[in-house]
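In this view, the complex is presented without one of its protein chains, the others remaining in place.
A, B and C label the chains in the order they appear, each numbered from 1.
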Amino acid sequence: MVQGETVIRVRYQETDQMGVAYHANYLVWFELGRTELMRRLGLPYLEFEENDLFLPVIKATCEYKAPARYDDELRVITRLEKLHAVRLTFTYEVRRQGTLLARGCTEHAVVNKKGRPVVLKKWSPSLWERLCNAVES
Amino acid sequence: MVQGETVIRVRYQETDQMGVAYHANYLVWFELGRTELMRRLGLPYLEFEENDLFLPVIKATCEYKAPARYDDELRVITRLEKLHAVRLTFTYEVRRQGTLLARGCTEHAVVNKKGRPVVLKKWSPSLWERLCNAVES
Amino acid sequence: MVQGETVIRVRYQETDQMGVAYHANYLVWFELGRTELMRRLGLPYLEFEENDLFLPVIKATCEYKAPARYDDELRVITRLEKLHAVRLTFTYEVRRQGTLLARGCTEHAVVNKKGRPVVLKKWSPSLWERLCNAVES
Partner (left out) sequence: MVQGETVIRVRYQETDQMGVAYHANYLVWFELGRTELMRRLGLPYLEFEENDLFLPVIKATCEYKAPARYDDELRVITRLEKLHAVRLTFTYEVRRQGTLLARGCTEHAVVNKKGRPVVLKKWSPSLWERLCNAVES
């Protein structure tokens, strides 16, 4: 299975008065992981949108195991978990060195600018094939 | 069951280039709903922290049904769903007039400043009782 | 001079580990003040964009006098300060009851979707007149 890995540093802006990274930021970090995985698959998300293809999030889940703190260097490990005709699922782990801080999942619809579902396989067989390989490999 | 309702307006800052509210903001809106529900129960979250009691999020889930747009007036409807010795669960709905835009859930640990679990019932029987009433009523 | 006033509450997400509202949020609060002032003038910003008119920020300044804290209720007082052919200037004060917390200023270009300057007076004489009244009155 192809996986992407992105390194981020916790920003001061991302901390809250509990002294840890605010929980909603993990969804933003997942987005960074997804972006890098797509780039690594040769499918920059930017090109999706240039081709009138959008991947809005339809479900997001995150389990928080241990807090991240300011200036921590974190790894976001991303996998393309499932691939349906008009839906994709990614999974994520956020780690500080050996420690798992959080684990999550996002499901995405595949739609055009008007929000109508797009059947990826028809829309671009070559893109579909590359995504299939990313899941199976 | 006691429920809180908060009205928010989508900020320009909360939109993204898809022209809709970015998905991570819903977790922030859930926080606003939670804050207002706690206030309505006579338990402002501010007082929790002043008493060295914290409610970090240990799990968050959100399902997105329809997009929210800039300047939309939204209602966040919040319920205290479950109450355990050292854990709370809230559920949320985000609505624009009659339309359900998103539905979600957050689970919280009850800890002190050092991150150690606090048994609410022992820590403050009166607080515990009010929370129990909020769930049962 | 017409002025707008918006009441906001500091969100937990807006705090940082110093225990105060992170400084960049004030620019977001200024945006909320601007939005409400425009609405009060009968010129909702939403309608600007629907008419292919955009007001990107070209300069922003903020002076911080005293910190805002979680759950503080703040007033953002906004004025349309200057009006040029292709530029607008707003000024802002952020207050907690009697106390001035911050004072700032944003300058905006008036452009179309392609980023080209739009001469407001020509584009919409009636809009121009209402804005003039807002400054002079």
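Just so it is clear, contacts are C-beta pairs under 8 Å (C-beta built on N, C-alpha and C of every residue); 3 or more make two chains touch, one makes a residue touch a chain.
Bear in mind the structure is a predicted one, so any value in this text is a computation, not a measurement.
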item: Residue, one of C:V2, C:L41 or C:V57, that touches the chain absent here; value: C:V57
item: Missing-partner contacts on subunit B, residue numbers; value: 12-13, 15-20, 22, 24, 70
item: Residues belonging to subunit C that touch the chain removed from view; value: 17-18, 20, 23-25, 27-28, 31, 49, 54, 56-64, 67, 115
item: For subunit A, residues in touch with the removed chain; value: 11-13, 28, 31-32, 35, 44-46, 70-71
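By our rule, only the chains that are shown with their structure count from here on.
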item: Relative orientation of copies subunit A and subunit C, as a Cα rotation angle in degrees, nearest 5; value: 180
item: Proportion of interface numbers common to subunit B and subunit C (over half same, under half different); value: same
item: For subunit A paired with subunit B, centre-to-centre distance based on mean C-alpha positions, whole Å; value: 24
item: Chain centre separation in whole Å, for subunit C relative to subunit A (CA means); value: 34
item: Separation of subunit B from subunit C, taking each centre as the mean of its C-alpha atoms, in whole Å; value: 29
item: Touching two or more other chains - residues of subunit B; value: 28, 31
